[in-house]
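Moving on, here comes subunit A:
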Amino acid sequence: MALLELKNMTKRFGGLTAVDHLNLKVEQNQIYGIIGPNGAGKTTAFNCITGIHPPEEGAVLWQGKEITGAPPHKVAAMGIVRTFQTIRLFTEMSVAENVMSGRHFQSNQRWWHGICHTPASRRDEKENWLKVKEALEFFKIDHLAAEPVGSLAYGIQRKVEMARALVSEPKLLILDEPAAGLNDSETMELVETIYSIRNQGVTILLIEHNMDLVMTLTDYITVINFGKPIAEGIPDAIQSDPMVIEAYLGSEDDDDE
Partner candidate 1 sequence: MNKMVRVITAFLLFFALSGASAMASDTIKIGVQAPTTGQYANEGQGIDQGVRLIAEQINAKGGILGKQIEIFTCDDEGTAMKAAICAKDLVNKGVIGVIGSYTSTCAEAAQATYYRAGVLQTTDGTSDTLTEHGYWTFFRNSFPNSAEATYTANYFINVKKYKRIAIVTDFSSYSTGLGSSVEAEIKKLGGNIVYQGKIKAGAQNYTPVLTKIKSKHPDVIYFSGYYNEAGLLRSQQMQLGVTADFYGSNACDNPDYIKLAGKFAEGSYLINVPSPELLPYDLAINFLKDYRAKYKMDPPSIWTLLNIDGMRAFLYAIEQTGTTDTKKLAEYLHTIKDYPGITGPIQWAPDGNRTGSAHQTYEYQADGSKKIIYPVVK
Partner candidate 2 sequence: MKKSPNKKIGYTVFILAMLLFPALANPKWLAIGSTFLIFSVVGLSEDIILGKGGMFNMGHALFFGIGAYTAAIANHTFGIPILYAIPLAILIPALCGIILAGPIIHLRGDYLLVATIGFNIVFLQLVENDIFGITGGPNGIFGLDTPTFLGFDLASPTAIYYLGVAVLLLTFYVMANLDKSKAGRALHYLRLDDLAANSIGINTRGYKIFAFGLGAGIAGLAGVLLAIQYSAVSPEAFNFMQSVLFFSIVLVGGSSLPGILMGTFVMFVLPEIFRDFATWRYFIFGFAMILAMILRPEGIFPARFGKIPDYFKKG
């Protein structure tokens, strides 16, 4: 059984079909890439999976169970956590507080602990902060814990966003263009990070425009264009697929969708 399976998933905006009968299967512990030209519907596909925009047709199966249309927080609680193409952090807050949001659904606190703490909820609070500390150390940004995140460099913000996702102990981590805006050394670091996340047993699904990165990093790739899958396979096979080459000609440059 695949970890995540999309069956004929379709999403329309008005007359435009952003995602058109998309099928794919992400296996446990894979690093799975989705590539395609601008406007191909990659981010929309992610939005459908994570419940931001429920698909009109088709199904999203998670560990064999249908979760189509589940709201984002429920999807996250099942273990599917994402990052965003345009970084979305809580800019006024500190790095540690940002990452702490990832512990939200793992925390055992109930709503009324917000009014009155109990010894158990205080303990829980401390345990979660320690997890955050661990995650910051993993990303080597623990020295920035108290800094307001909005004032930090782009590369650091990417790390904070990934730390936030990872600290929630996801089963599937969805990365939307994680290398966008990073320089070469930061990209190298990213590759290392993604491998070590995978080695912790986390499955990874990513969109990326940086072809070299995708080809070295992923185990399996689906190429989509105009919302439709046009090819899938291991990186080597994709690289030589004439349909893929054609789709990419003339539309490779900017990375906005």
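In this text, a residue touches a chain if its C-beta (ideal position, glycine included) is under 8 Å from a C-beta of that chain, and two chains touch if they have at least 3 such contacts; residues count from 1.
How these were chosen: all candidates are chains of the complex that A comes from, given by their letters.
Keep in mind it's a predicted model, so treat the numbers as computed, not measured.
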Looking at this complex, which candidate touches subunit A: 1 or 2? 2
Tell me, which parts of subunit A touch candidate 2 in their complex? 50, 52, 71-73, 76-77, 81-82, 84, 88-94, 96-97, 100-105, 107, 109, 111, 113-117, 121, 125-126, 128-130, 133, 136, 142-143, 145-148, 164-165, 168
